[in-house]
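If you scroll down you'll find the structure; I have some questions about it.
Omission of a single protein chain aside, the complex is shown with its protein chains in their original locations.
Take a look at chain A:
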Amino acid sequence: MHVLVTYDVATVNSAGKRRLRRVAKICLDFGQRVQNSVFELHVNPAQWAECRKRLIEACEPLEDSLRFYQLGNDYGAKVEHVGAKPSLDTEGPLIV
């Protein structure tokens, strides 16, 4: 399944900055960064459950916000990209 994760973490103090880094790191473990605080995750349900739990634990519910968009398996038709930083198709041929 594909999930789009976006977040806003309040970075007014150093604790917030630390939370921001932590959230970004968790997202990076599971997917790819498509914009500054937007990630596309290609995960199975178990991996998603783990990722979701870790993200929620890393946030401060009163100050930060997390949004999860379930794109399902057939996500190709739902996403359009224009401009710089094209994303990587994790299911296409990967050759460097």
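By our rule, a contact is a pair of C-beta atoms (placed from the backbone, for glycine too) under 8 Å apart; a residue touches a chain by one contact, two chains touch by 3 or more; residues count from 1.
In this text, contacts and distances are computed from a predicted model.
Entry comment: the absent subunit's protein name, as recorded by UniProt, is "CRISPR-associated endonuclease Cas1", drawn from "Phenylacetate-CoA oxygenase subunit PaaC", "nitrile hydratase", "CRISPR-associated endonuclease Cas1" or "ABC-type sugar transport systems, permease components". When the missing chain is restored to the complex, the residue among A:V12, A:L62, A:A77 or A:I95 that touches it is A:I95.
Taking the complete complex into account, A:K25 is the one of A:K25, A:K53 or A:R67 that touches the chain left out. By the touch definition given at the top, chain A reaches the unshown chain through residues 25, 28-32, 42-44, 47, 88, 90-96.
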